[in-house]
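The other protein chains are all here in position, but one chain of the complex has been omitted.
Here the chain labels run A, B and C in written order, and each chain numbers its own residues starting at 1.
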Amino acid sequence: MRSTEVKNRTSTDGIKSLRLITAVKTPYLPDGRFDLEAYDSLINTQINGGAEGVIVGGTTGEGHLMSWDEHIMLIGHTVNCFGANIKVIGNTGSNSTREAVHATEQGFAVGMHAALHVNPYYGKTSTEGLISHFKEVLPMGPTIIYNVPSRTSQDIPPPVIEALSCYSNMAGVKECVGHERVKCYTDKGITIWSGNDDECHDSRWKYGATGVISVASNLVPGLMHSLMFEGENAALNEKLLPLMKWLFCEPNPIGLNTALAQLGVVRPVFRLPYTPLPLEKRVEFVRIVEAIGRENFVGQKEAQVLDDDDFVLISRY
Amino acid sequence: MRSTEVKNRTSTDGIKSLRLITAVKTPYLPDGRFDLEAYDSLINTQINGGAEGVIVGGTTGEGHLMSWDEHIMLIGHTVNCFGANIKVIGNTGSNSTREAVHATEQGFAVGMHAALHVNPYYGKTSTEGLISHFKEVLPMGPTIIYNVPSRTSQDIPPPVIEALSCYSNMAGVKECVGHERVKCYTDKGITIWSGNDDECHDSRWKYGATGVISVASNLVPGLMHSLMFEGENAALNEKLLPLMKWLFCEPNPIGLNTALAQLGVVRPVFRLPYTPLPLEKRVEFVRIVEAIGRENFVGQKEAQVLDDDDFVLISRY
Amino acid sequence: MRSTEVKNRTSTDGIKSLRLITAVKTPYLPDGRFDLEAYDSLINTQINGGAEGVIVGGTTGEGHLMSWDEHIMLIGHTVNCFGANIKVIGNTGSNSTREAVHATEQGFAVGMHAALHVNPYYGKTSTEGLISHFKEVLPMGPTIIYNVPSRTSQDIPPPVIEALSCYSNMAGVKECVGHERVKCYTDKGITIWSGNDDECHDSRWKYGATGVISVASNLVPGLMHSLMFEGENAALNEKLLPLMKWLFCEPNPIGLNTALAQLGVVRPVFRLPYTPLPLEKRVEFVRIVEAIGRENFVGQKEAQVLDDDDFVLISRY
Partner (left out) sequence: MRSTEVKNRTSTDGIKSLRLITAVKTPYLPDGRFDLEAYDSLINTQINGGAEGVIVGGTTGEGHLMSWDEHIMLIGHTVNCFGANIKVIGNTGSNSTREAVHATEQGFAVGMHAALHVNPYYGKTSTEGLISHFKEVLPMGPTIIYNVPSRTSQDIPPPVIEALSCYSNMAGVKECVGHERVKCYTDKGITIWSGNDDECHDSRWKYGATGVISVASNLVPGLMHSLMFEGENAALNEKLLPLMKWLFCEPNPIGLNTALAQLGVVRPVFRLPYTPLPLEKRVEFVRIVEAIGRENFVGQKEAQVLDDDDFVLISRY
């Protein structure tokens, strides 16, 4: 079904060169639909802050809480409005091969520059099944494989990645397993993005990673840009670690959603099963903002604590 | 949910000025999925032939045989690849207000320039219901209302159109009811596109219509451009009438689908309930092409008759 | 995909014998979801009133305003709760062959006793396309074909029906075209249900129709039962005509929806594009109830006029 119109194509090499990719938050209206005005503002902030790519509907962007038509629409929207200024990487992965195939086909048809593919979480499969799954989608366009065993319950072992490396569309791996794994890949010339904000500085400067696919860059894009572009900087890394630790005190994107609402750049609306961090954590966030400097964070408003009642939790949307 | 990114916005006036809009055919692969390569080629041919807009997934494009995710994907694809060169008008109408609202919201989110909205066919409704239906979608962006009682079983009467004319997004009407109705509207300054190829010359030059939303322009875009742009031309109109008559000998797009397959620009694949025209009609088409001149038709190959066995009919896709 | 479990199967002859089939209303909660408690009560009333079958999600039941998953769920629910006491006929027809095939397969899988299939409205097709469309679904189970040109814009001509009569699953036709057409079929031994309440008495007793697929029986099931079972009764027919005329003063089910709300058996909730009848018509309905006798209507409460403000109109659900 692939289109040959080249207008929106990016070479796999074009993807391999990206150092700062943000797994962008999806903001909601009070009825649970997408808040596209807030979304557009987040993307513009990312572009201005130096992010070179965005993951649309990643786990951070709550792709698993979207219907596929919402998801593809958001990819198409992002390409249409921002595709000239930032690489749009659609998380069209799924634990169902059928869904991954369908979504990836549609995502490339609406112009996404690359696909992010996770291994089949929850259902899991054999090594042969893993390879078969990825082989169904790799021919469609530039692809980043995503390894996050702490979510999928199943590590993608290096032999699988190596078996897929012959595909010209294989851009690299978003790897969450740690420095040793990163080094094992980069030694072989495989492009790696760190999937852990707290490890990305060392992965980048000590273990050969190309860059990061970041959650924290939703909040402090400029600082994350510095961390990836301006050479080793242990002081900056140290300064950011309390933020990163706070961000992941509960499963992501709970922290991020809470933080962006506190910064006044998204409405405090949560799609269940996510709920905001509790009051003491919100107080802590305001202190972290102060410590790092409000000017380094997205948005213009003062960071607020917000009351429990300020949050809207949605189960039907 | 509306985005404020202005990049893809077109003013309602920008829509009102279009004279030649093609209700473009959707071509299929043998398994029934979209054939995007053939589609892209059709759109490029339209742009080169002088069409200023396309209806994506109209009745001609078989929007009623698409799932909504296919439909929105095709709109997004068209905007992404061709939106700078042609106006993309998504047929996001439905006889279900819910579906029309959802699809229109998504269509504008992926960048379509205008929506085409039909009245609720089959289910039908009261005059009050008609107005309520259209009022749900008109605030979303530039809109063309489509009146085709021979499909919907219900005429949209002029008072409804007049009641909607106060909306700044109301671009005009694709009207199929005839010259008198066209004149009634154009006398009042309402923009009209003829929805009947065989009437469009007179509608344009004698009754004040702005242009046509055409099926025939899928086949002879240059001649339809002449018909709409180069002044009264009864001879050209006369020359085209046998083609137009042939095209509508069975419900559209049966004739068009058959013709484009015979011209070698789409695969001879039909989604049921459409089936190709019979052999004698296919023979007749080749003669019509000869009479009008092959060079005026899209595609480069010789027009072929095709055998019954050449056609693939699909019910599951 | 057909199951061979015979538990819920009904022979085609079992369908052919039904005289009173109600095209049952789908009631809604204030948020637009189905009101299953009210629905169950409506079905029980139909069973007690003598209806032998129900059409689930017909045009009266607003199948065209349902998502397919809602539609199949409602069929499955009806079979599960009431299938032992009333025949459940799912309106799994569509103008898209794909959708008709998918829905019919699912409907029979959840136990519906027969399918109702309309010809492709709005999109329309050729005679050959009509036959191809129906042939895709007829092998799946007992089938009633529905001919309503005032909605579909295309008559199903007798040769099509005759071509389909060889299928053992072909139960008969819900015919709306009038007495002459009815007689033409019944003379040939084809089972016919009148699709027009105001003609059903004469169709049944003078032109050989087996019975009626009725809207009015939602309101007065016992009287409609008499009309179909107890021999010619011009007086009763005459008595009911003002109600039938009122019911269809606007496209069905606008009148029915308004009436059932006035009778207190459903919430006054409308899915757009349907809106309630205006005040003067609602006053008229109360008078019609008085004339025919409240005891002949469904529900126990006094018929009320209801204010405009009592009605809830929904576009997102």
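One rule holds for everything that comes next: a residue touches a chain if its C-beta (ideal position, glycine included) is under 8 Å from a C-beta of that chain, and two chains touch if they have at least 3 such contacts.
The shown structure was predicted, so the numbers you read here are calculated from the model rather than taken from an experiment.
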Discussion item. Considering all chains of the complex, which shown ones does the missing chain contact?
Written reply: A, C
Item to complete: Check each of C:Q106, C:N237 or C:T275 against the chain that is not shown and name the one that touches it.
Response: C:Q106
Worksheet item: So which of A:A84, A:A234 or A:L272 would be touching the chain we can't see?
Response: A:L272
Worksheet entry | Options A:P30, A:G123 or A:P157, residue touching the unrepresented chain | A:G123
Item to complete: List the residues of chain C that touch the chain left out of this view.
Response: 1-5, 7-8, 29, 33-37, 39-40, 68-69, 72-74, 76-77, 79-83, 106, 109-111
Response to the item:
Hidden partner sits against chain A at residues 59, 62, 64-65, 95-98, 101-102, 120-126, 128-130, 132-133, 136, 149-154, 250-251, 254, 271-275, 277-278, 313, 315-317
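Simple rule for what comes next: only the chains that are shown with their structure count from here on.
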Worksheet, complete the sentence: Top of the farthest list for chain B, CA-centroid basis, is A
Fill in: Whole-Å gap between the CA centroids of chain A and chain B
39
Response to the item:
chain B and chain C have mean C-alpha positions lying a whole-number Å distance apart equal to 34
Response to the item:
Check: chain C positions touching at least 2 other chains come out as none
